[in-house]
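Missing here is one protein chain; the remaining ones are kept as they sit in the complex.
Letters are used for the chains, namely A, B, C and D, taken in the order the chains are written, and counting of residues starts over at 1 for each.
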Amino acid sequence: MQLFLEQMLNGIAIGAIYAMITLGLALVYGILRILHVAHAAVYTVGAYIGLAIFSATHSILLSAAGAMVFCAGLGFLIERFVYFPLLKYPPYVPLIGSIACLLAIEELCRLAAGPYILSFPAQLPFPSFTVGGIVISSTLTAVYCISAGVLALLWFITTRTELGLAMRATSQDMAIASSMGINSHRIISLTFMIGSAVAAIAGILVGIYYNQVYPSMGAVPAYKTLALIVVGGLGSVPGAVLASILLGVGETLLIGYAGIPLPRDALAFIAMIAVLLWRPQGLLGGRG
Amino acid sequence: MLLEVRDLRIAYGDIEAVHGVSFSVEEGELVSIIGANGAGKSSILNAIMGLVPSRSGSIRFKTAEISRMAAHERARAGIRLVPERARVFPRLTVMENLRVGLYGIHDRSREEKQLEWLYSLFPILAERSGQNAATLSGGEQQQLAIARALISDPRLLLVDEVSMGLMPKLVEEVFTVLQELNRQKGLTILLVEQNALASLEISKRSYVLETGRIQFEGESRVLKDDPRIREAYLGL
Amino acid sequence: MSEYSITIGTLIAIQAIVACGLNVIVGYAGQISLGHAAFFGIGAYASALLTTAGGLSFWSALPIVLGITGLIGLFLGLPSLRLREDFLAITTIGINFIVVSVFQYVPFFGGALGIGGIPRIVLFGERIRGVSFLLLSAGFLAITLLICWLFTRSWSGLACFALREDETAASSMGVSPVRFKLTAFILGTAMAGLGGALYAHFMRFISATDFGFPMSVMILSMVVLGGMGTLWGPVLGALVLGILPEVFRPLTDYRMFLYAALLLLMIRFQPGGLLGENSLARQTLSRLKGGKS
Amino acid sequence: MDEALLSLREISMHFGGLKALDKVSFDLREGEILGLIGPNGAGKTTCFNTVSGVYRPTSGEIRFRGTRTDGLPPHRMAALGIGRTFQIVRPFPNLTVLENVIVAAGLNCYGKLIPSCRPWKGRKTREEAMEILARVGLDSQAEQKAGLLPLGNLRRLELARALALKPHLLLLDESFSGLRHEEIAQQEELVRKTRESGISILLIEHNMRVAMGLCDRLVVLDHGMKLAEGKPESIRNNPEVIRAYLGKGGSANAS
Partner (left out) sequence: MRGFRVFAAVLVILCLSIGVASAAETIKIGMLAPLTGFAAADGASALNSVKIAVDQVNGQGGVLGKKIQLIVYDDRADAKEAVALAYKLIEQDKIAAFVAGSYSLPTRAVAPIFQEEKIPLVAAYAIHPDVTKAGEYCFRNGFLGTVEGKAAAYTAHKLLNAKTVALLTSDNDFGRTLVEGFKMYQAKYGKDMKIVYEQAYPFSEKDFKPYLSKIKEANPDVIFASGYYFQTGPLLKQARELGIKSKILGEEGADSPKLAEIAGEAAEGFYIVTNFDRDDPRPVVQNFLKEYRKRYKIEPDMVGASAYDAFMIIVDAMRKTKTYSNPTAIRMAISKTTNFDGLTGIIKGFTHIGEVVKPVQVQVVKNGLFRRFGVVDDPELIRP
């Protein structure tokens, strides 16, 4: 029982981290119908910028804020200069652009910060608990609190603010939304910026959680998150979050109990194909 | 003149759908453009709203040339559209759909009043306010689309084929509401309709459109009995 | 001709064969596939296993390899019949990841150690290597191109074009979408299998990582950059993307960055491909001809 | 009854809760031009799509030359001898005009393995296709990319493609919409000639002038139900039809 609970707690934490990365992708897909693989590059850059600021100031808050701003800018640039001009082409064209973007940014990170794995020695000011023999470390607490906070904030923005309403309206019918006075260009850019800012937090969190930041840290998330947004229902943000957490827990339990040495990415895609066969629109997908 | 359209041409790729139409709407008027389907009516409304680019011609609204403005700028200038087939946001609730209509207008006191008024106009929307718009029936969606356009107090309301696919009784109701809005609140409405007789009934003036051209125009009272209408529709 | 350029040339020829196969699926039949490297790998593993564990010669193994890859292609082409574009794109990525992990984690396929000791191809009693391997690959590339060319001239090819352009209209002309989409998948994946078999016997040692998703992207980039749906596009794409990294070689540290940046610029400014409609090459060509375009 | 080429019996089509078609029945006789008309949203296109095999009707029966066809996919319908055009033209834009027509000429090759591997660039095929193009007046544009044609020519191209199937029945989906006056006249002429060559025609048309002038008989749909059926003159004077088209009016000024 204790083992099971430990596994669950850990699985949820992993799922929460997945969710933070997948969120931005789901947001972007929902609004532009683009598979934004380069999102993983934004996440990597977030970790690097966060680490750089942290090394200079030793303030994790400043580091997070700086990384968010920087990544929001990066997301904006990618949207404006890569995706926007390619929107009228079939989806594989922006996808290749996106992959090229991912590679280029990864390489830039390596050139700027060196090929070595850098450690992210930040201590997050979160307590650790021991409940009934189960240890919940401070990093785990941090992952829970921060991801819950980010998710709540995002939920608040999308459901309770005018901006969120405009984002949702734009993703459902861009033309009609603009005929209601919504500047859809700006909303698209803002969506990218929000998604990218969240990716920055995810990057920093992962960096601290595993205590490593390196150029190719986005390689696995880049494609795995694609499977996750499909499982969740393309474009559905709550679906993506649900899928991420389910996958985190599922992976952990499978590995913990079945002892299958399958790489996790393949597991995600197997889950995706299973879901597609059973429910082609995804777990929470709207359009079938 | 609130809206003045001169020699408007609209093309999709190589195919020109509207071959140079001119018409105008005065403040407080209810004007209808009628014609069988495929005549290009919706294209005209979409071009005024800015959803479809016009190839040439001018669109003046409140003396300003708007034909090169973005759709959201036109919306902010006071033009609102009730689109064909309603096109409500399916995964927003009724309430949220209405709120989208208020985007960029920050006057909370007015919001309450407007909602109250719209709910009295369309009681069913009050009942369904928490439901996703996709769950509404066709008629309810159409009412929601009208309410969504009205909530911002537009200067000019563009209404695109509200009668399409609706049961006759609902058509009547919707037209009555439009007429009341025009008469009692002085709302300027440009109506595009296939349902000729109902449109002629409530509008002051009408334009009859056939394959992308305005064939004739006049006072609706007079046109009602014009045999040319029947001809345009039924090919007599 | 040095072994170095022969090696580069051989690899380009092999990749061009695989790219031609993808072109049949994506360019001719209009079906998205982002996991083509999986079939490249299936071909390589099939040939490697048949010639090592199976003891067959390359030539007797080849038809079996083509059959296996074509059959698996048919099976994996089935999702294309019911999935929307984006779902299909991601599903094919998934197939790539799954196939690679099967190679990597199932001991039958050599697991993480890969498969080594793959024999050389023997032709007319001669062990093929160096220039002869290049010529052999070029020969196979020529055959592949010939098949592509014949395909575009066959009713099947025409049916695929029609499907690519407009599925609804095509089916109302009597073209069965199921039949011809699957035809394209079988043909395209069999070509990837051919490339895979050549690759296995050229490298004589293969491991799963050679056929990962980055390889799929590389192949797709070749097709898109060269000009999708054109006969020579994939070959041109393979040439450009095969030679560029070598040209950038002296810039060691900046090489991959420049490569990625160039790919980005090319796709950004020539999204239709170098030989595609309205491409710079076509425009120049028509300007040179002086005729009206 | 026996001579009916195409017959629909109690066809219903439901999309979720929406009844797009409600028990529609009618017959099309050999050699006839039958018009399917009705106001926007009346269910014409849905009806058309059940006949052409795009939709499988929720209930009811469709027979073509005696065999039951409801639920068959479009390519099987084509093989049975039903050609169609599209309301929103669907050319194969990157193929030439000639190739567009040749696609349809391959009808007999697509079903079998060996013939489908034969080349399509034969002289005979080409000549046949050119002949059809000449019939619709597109022979001079044969080598042009179809995507570059103006709408009027695209409508003719669609007709040519359908003719290349050598069909018994031609389904024309608003083949006149978006055309200019002179083009409409040409197109009408083409349709008449087609019928004279022995091909029966079912058409959807909202341009009443065309429908009235061209069709032998008309079926009027409204709100998914058949409202009337008969010769153009009787339809024209049918008060229910007039009301369906022009609307009722009169009662809107309640206040």
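By definition in this document, a contact is a pair of C-beta atoms (placed from the backbone, for glycine too) under 8 Å apart; a residue touches a chain by one contact, two chains touch by 3 or more.
The model shown is predicted, which means the values in this text are computed figures rather than measured ones.
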Taking the whole complex into account, name the chains on display that the unshown chain touches.
-> A, C
Touching residues on chain A - with respect to the absent chain | 3, 6-7, 10-11, 14, 107, 110, 114-119, 121, 135, 137, 139-140, 210-212, 214-216, 219-220, 251-253, 255-256, 259, 261-265
Missing-partner contacts on chain C, residue numbers | 2-4, 6-8, 11, 101, 104-105, 111-114, 116-117, 203-205, 207, 209-210, 245-253, 255-256, 258, 262, 265-266, 268-270, 280
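The rule is short, and it goes like this: only the chains that are shown with their structure count from here on.
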Taking each chain's C-alpha mean as its centre, the one farthest from chain A = D
When C-D and A-B are ranked by contacting C-beta pairs, first place goes to C-D
Whole-Å gap between the CA centroids of chain A and chain D = 50
When you draw the chains as points and link the ones that touch, which shape shows up: line, ring, star, complete, or other?
-> ring
Spell out all pairs of chains that touch, sorted by label.
-> A-B, A-C, B-D, C-D
Chain B residues touching chain D in their complex are 14-15, 17, 36-38, 138, 161, 163-165, 167-168, 171-172, 175-176, 179-180, 183, 194-202, 211, 224, 229-230, 233-236
In their shared complex, chain C is touched by residues of chain D numbered 52, 54, 73-75, 77-79, 83-84, 86, 90-95, 99, 102-104, 106-107, 109-111, 115-121, 161, 165
Quick one: in the complex, what on chain C touches chain D?
-> 150, 153-159, 161-162, 165-166, 168-177, 179-180, 229, 277
